[in-house]
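Here it is, the structure in full.
Of the protein chains in this complex, all but one are displayed in their positions.
Presenting chain A:
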Amino acid sequence: MAAGPAPPPGRPRAQMPHLRKMERVVVSMQDPDQGVKMRSQRLLVTVIPHAVTGSDVVQWLAQKFCVSEEEALHLGTVLVQHGYIYPLRDPRSLMLRPDETPYRFQTPYFWTSTLWPAAELDYAIYLAKKNIRKRGTLVDYEKDCYDRLHKKINHAWDLVLMQAREQLRAAKQRRKGDRLVIACQEQTYWLVNRPPPGAPNVLEQGPGRGSCAASRVLMIEYFRKALGRTRVKSSVCLEAYLSFCGQRGPHDPLVSGCLPSNPWISDNDAYWVMNAPTVAAPTKLRVERWGFSFRELLEDPMGRAHFMDFLGKEFSGENLSFWEACEELRYGTQAQVPTLVDAVYEQFLAPGAARWVNIDSRTMEQTLERLRQPHRYVLDDAQLHIYMLMKKDSYPRFLKSDMYKGLLAEAGIPLETKRRVFPFTWRPRHSSPSPALLPTPVEPTAACGPGGGDGVA
């Protein structure tokens, strides 16, 4: 075989860590004490040493990694598909059969990490050998490749044929067993590197990834700043996960299921109908979620609407409206920024404005100063101030209010609808109108979901 090529630029072995890991597994499988049980395999009249059976491979993997047989079979199959283990009897198909089928370990010379990418010249020599040895052993796609290569490297064809003949001659001088093994090894290598049409190409990569120099100066600046940062103790942070997961667990359909049923499992979209953005009777779980955090309340259009009602009763509705107007500014079109800023100023900040918001004097001064050069973040401080006001003051009162308690009491828990047992009553799955069909809503849609087919905003 011609000498392997030098590793290609761009994505050599370092970028394929899975190959190294597979090699480690395969090496430990061949350990004389701890590895897979080796035996000699009889193929017709030849005896091949160091063969293993498919089922032994699966058992060994299942034991070594403490996984199920299904997973061990999958892992073994991956090893075969990458050419690290090859079948002795039917080398054409790179599959792992969990039975007495004999397999052998590929020689490191042919490992993907050693000899990649495969050279065209080597492939030509391999196909030529096959062709010379027995006419008609080339399969269709191999014949196509052979013809194409013949055209492509026509100038070197004499070299190809000469190399092929030399290799065949050298092979004849080997023992039959060795010849067979080497043929299998070579065949496996080419099955991996030049897969037949229809077979997956395991060596296929996505578009090339590169690197450019990172500025060391920027990094040093970042490190210096980061050293001065305040951190929180791990125990505090981790406890927070426990309480978050614990609180949300019952609301997580994949963890706790959902009532009346998960639409994907039952083919019944009742769950979505009941939880549409605006619905007459929100479910209990949904109303509960409004109590989890202020953000959760605002993100739900119904929750936000009820909160707005509540604020109205307390004559502080302008706070939420101001916050919504600021969101519209922040996430709006660049071209609209000056207009929106003016509108917000007129409505909420100007002295004597119709819906004047109560911001502390310092923030108000700074904001008014900045308004001379409006940009989309110019109201951030004021917005944050009002947000915190609502969060710390109005929101807790909302949760304690009769209004909220009433909503919670009225909210129902849907009954479970079991999946239909009879498979032949095929239930058509309801389609729903696409949000793209709805007329554009008039109100600002910042942080709001679409109608989803249930009423226009």
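Following the convention adopted for this analysis, a residue touches a chain if its C-beta (ideal position, glycine included) is under 8 Å from a C-beta of that chain, and two chains touch if they have at least 3 such contacts; residues count from 1.
As a convention for this text, contacts and distances are computed from a predicted model.
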Complex minus one chain; that chain's UniProt name from "Guanine nucleotide-binding protein subunit beta-5", "Nuclear pore complex protein Nup85", "Bifunctional peptidase and arginyl-hydroxylase JMJD5" or "6-phosphofructo-2-kinase domain-containing protein" is "Guanine nucleotide-binding protein subunit beta-5"
Touching the absent chain when the full complex is considered, from A:Gln173, A:Thr333 or A:Ser361: A:Thr333
Pick out which of A:Arg295, A:Lys313, A:Arg362 or A:Lys392 touches the chain that's been left out of the picture. A:Arg295
Chain not shown: contacting residue from A:Tyr86, A:Tyr387 or A:Tyr404: A:Tyr387
Among listed residues A:Val25, A:Val80 or A:Val160, the absent chain is touched only by A:Val25
Where chain A meets the chain that is not shown, the residues are 10, 15, 17-18, 21-22, 25, 61, 65, 67, 70-72, 74-75, 78, 200, 204-220, 222-224, 226-227, 229, 231-242, 244-249, 251-255, 258, 262-265, 269, 271-272, 275, 294-295, 327, 330-335, 376-377, 380, 384, 387, 391, 429-432, 434-437, 440, 445-450, 452-453
